[in-house]
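Structure first, commentary second.
All protein chains but one are shown at their positions in the complex.
Chain lettering (A and B) follows the sequence in which the chains are written, and residue indices restart at 1 in each chain.
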Amino acid sequence: MAADPQITEERLNAIRDEAARTGKVQHGGIVPADSPFPKSALEMSYHGNPVLKPPTWTWQVPLYFFVGGVAGVSALMALVGHVTGNSALVRAELLVGLVGGAISAPLLIADLGRPGRFLNMLRVFKPRSAMSLGAWTLSGFSAAVGLAVICHELLRAGYGHEFLLAVEWFAEFLAAFTGLILASYTSVLLGVTAIPVWSENRRLIPAVFLTGALGSAAAVLEFLGFLIPATQLIGLVASTTEIVIAILIEVRDRYADRPLREGIAGWLTRAGAILAGPVSLLLRIYGVHSTGARYCAALCFIAGALIARYAWIAAGRASARDPQALFQIQRRDRNTTSAI
Amino acid sequence: MAVSAFLTDATLCIGCKACEVACKEWNHVPADGFTFTGNSYDNTNALGASTWRHVMFLEQPSSLGAQITGTDDPFRWQFLSDVCKHCQKAGCLEACPTGAIIRTELETVYVQPDVCNGCGYCVVSCPFGVVDKNHEVGTAFKCTFCYDRQREGLMPACAKACPTQSIQFGEINDLRKRAHVRVQELHERGYSDAQIYDPQKTSVEGTHAMFVILGEPETYNFPPAPEVPTVHMKSAWTAAIISALAVVLVVCVSFAL
Partner (left out) sequence: MPGLGTTFGRGGATTALPDLMNADAILIMGSNMAENHPVGFQWVMEAKERGARIIHVDPRFSRTSAVSDIWAPLRAGSDIVFLGGLVNFVIENSKEFREYVVNYTNAPIIISEDFEDTDDLDGLFSGWDPERRSYNPQTWAYAHCGTFDSAEQEYVDGGHAKESGRLTVPDLTSCERDDTLQHPGCVYQILKRHFARYTPEMVETACGVPRKLFLKIAETFCSASGPEKTAAMCYALGWTQHSDGVQIIRTAAILQLLLGNIGRPGGGIMALRGHASIQGSTDIPTLYDILPGYLPMPKLGVNSKDLATYYSKHQDKTGLWWNIDKYMVSLLKAYYGESATKENDWGYGWLPRVTGDHSHQGYFLDMMDGKVEGLFVMGQNPAVAGPNSRFERKALSKLKWLVVRDLVELESASFWYDSPEIGRGELRTEEIGTEVFFLPAAGHAEKEGCFTNTQRLIQWHQKAVDPPGDARSEPWFVYHLGRRLKQRARDDSRPRNAGLNALTWDYSLEGKNHDPSVEEVLQEINGRFLPDCTLVSGYSDLKADGSTVCGCWIYSGIFPAPGQNRANDRKARDFYGHGWAFSWPSDRRVLYNRASARPDGQPWSERKKLVWWDDVQKKWTGLDVPDFTATKPPDYTPPKGAEGDAALAGNRPFILHPDGLGWIWAPVGLADGPLPTHYEPLESPVRNPLYGQQTNPAAMPEQRPGNQYANSPDDRFPYVMTTYRLTEHHTSGAMSRTLSHLAELQPDPFCEISRELAAERGIRNGDWVTITSMRGIIEARALVTSRIQSLDVCGKRVHQVGVPYHWGYRGLVKGDIANDLIAISEEPNVRISEKKVILCNLVAGRRARGKEALEQMEAQIWGPRTAGHSPVGSASEGKSWR
């Protein structure tokens, strides 16, 4: 500022006070009633316009986040099932993985608009792009699960063979590994962006997404009839974690997290957390002996986790719209590193 | 080949929008809506898929150097033509899963429209909010730095149309020097708040579209310290791996019990 910033600032504050008090400014007229009060340079942005672009993703994408997560963790469970020799579990989980993988691709394609466009992702392998890694992971995962299912079914149908078994082990291992990446890369995908609420929570979102995936995979398993202690235990752990995360978001009280606490996105976040967290947990604890309660808990968790995906995307949109979120973070960082 | 760059100077801009229109005309970029914003003379609002140059209009309660205005309080009206920064380290390019975004031989950042699949990841990865997806075409667009013109030895359309040399086009090091001289000169002429916007000390490592601005970058919606999102890659993956291991642990323990 050309004039002494201090003086200008004082003057502006005086005007602001007067405007706030009386609704208008007398001398010469600075601000008519109801128009925005003059703000100091630091608070200002360009006409309050967003700096960043909001995500362009359609409704299919958060759904894909959810489905991919469930499928990925299911593959892990399939592997564990195989290790522990629970054949029924293996079969069920491989199927969940297979179906999940099969739904994922169309969901992504729906967002892209044309089937051929998915293939563009496979032109290059670019690990530093989470999106590229994700595309390859999804492809690898689908292939691995597919292979595992084929081997598993062949073996079950009596075509036993050493080699086939080895292949199944390999495919299951690969599916579990890629499954874990599939369930977690989406969190990195959000965390490694310019959107403040995502970027600031890049260490938290993996926990959110994986907890959701874990609990939902267990819940799906319960719906498939596996009302076993393992799923109950996983459910308890997942719901507890959800509660911890929700509390963290509420008490940290960071500016960048505002979309997670305010507005539609905030209420979505809370709704998701309440369903997957306390509601599900209490149902599990107080309905230990009731099958119905257990189904309810599973359903609540799935709903909660799904809502949470939409909530995070919505929070990203809101965050992109608020220039101050970005400026505050960068001013903070800049003051510590004195950038530019 | 020389490294192309822009130096856009707010103190030389007269807000004529010739650059904005020339860009659209040359590149056949469609109009994007007839809405009145009330934001001074700016009815465009921001860069986007169908706005690759955008002229900003800032009405501010401070003075322009030694300018005398017959207003009761300090006042100035500033203009600046914004454009894709063609970052040295570009968030969009890092993010692009298809390889659609490339660095050209001119060191500019270019979206190949036939390769882009519209995944939208560049959109959330640009720290300046520049690139956007055109929902009709379904793919991402931004300033091409007039790659086609430059290859034919022509100046970018926006720089060519600018009547006051507010948009200077040239070799990056030349322009960096010129920018410093200019800011020095402006300080001497009483524009004490003149500064260069070219975030070189952040992970963006400088831009190929530099600006001479007055006052704080925020007033132009320029991030004061932009970061390439991929600098957070490590911390994000670390968190993801820890979470994944926790999941593995929980699953194993649960099923083992």
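Quick notes on this one:
Just so it is clear, contacts are C-beta pairs under 8 Å (C-beta built on N, C-alpha and C of every residue); 3 or more make two chains touch, one makes a residue touch a chain.
Small disclaimer: the values here were computed from a predicted structure and weren't measured.
As for the chain not pictured, it touches chain B at residues 12, 14-18, 20-21, 24-25, 30-38, 40-41, 43-44, 59, 61, 64, 66-73, 75-79, 163-165.
Here is the rule we go by: only the chains that are shown with their structure count from here on.
If you average the Cα atoms of chain A and of chain B, the two centres end up 28 Å apart. Of all the residues in chain A, the ones that touch chain B in their complex are 1-3, 8, 11-12, 15, 27-30, 38, 41-42, 44-47, 49-57, 73, 76-77, 80-81, 84, 86, 89, 111-114, 117-118, 120-121, 123-124, 126, 128-132, 134-135, 180-181, 183-185, 187-189, 191-195, 198-199, 202-207, 209-211, 213-214, 229-231, 233-234, 237, 316, 320, 323, 326-327, 330-331, 333-334, 337-340. Chain B contributes residues 37, 39-40, 42, 45-46, 48, 56, 58, 61-66, 71-74, 91, 94-100, 115-121, 123-133, 135, 138, 190-193, 197-202, 215-227, 229-230, 232-233, 235-244, 246-248, 250-257 to its touches with chain A in the complex.
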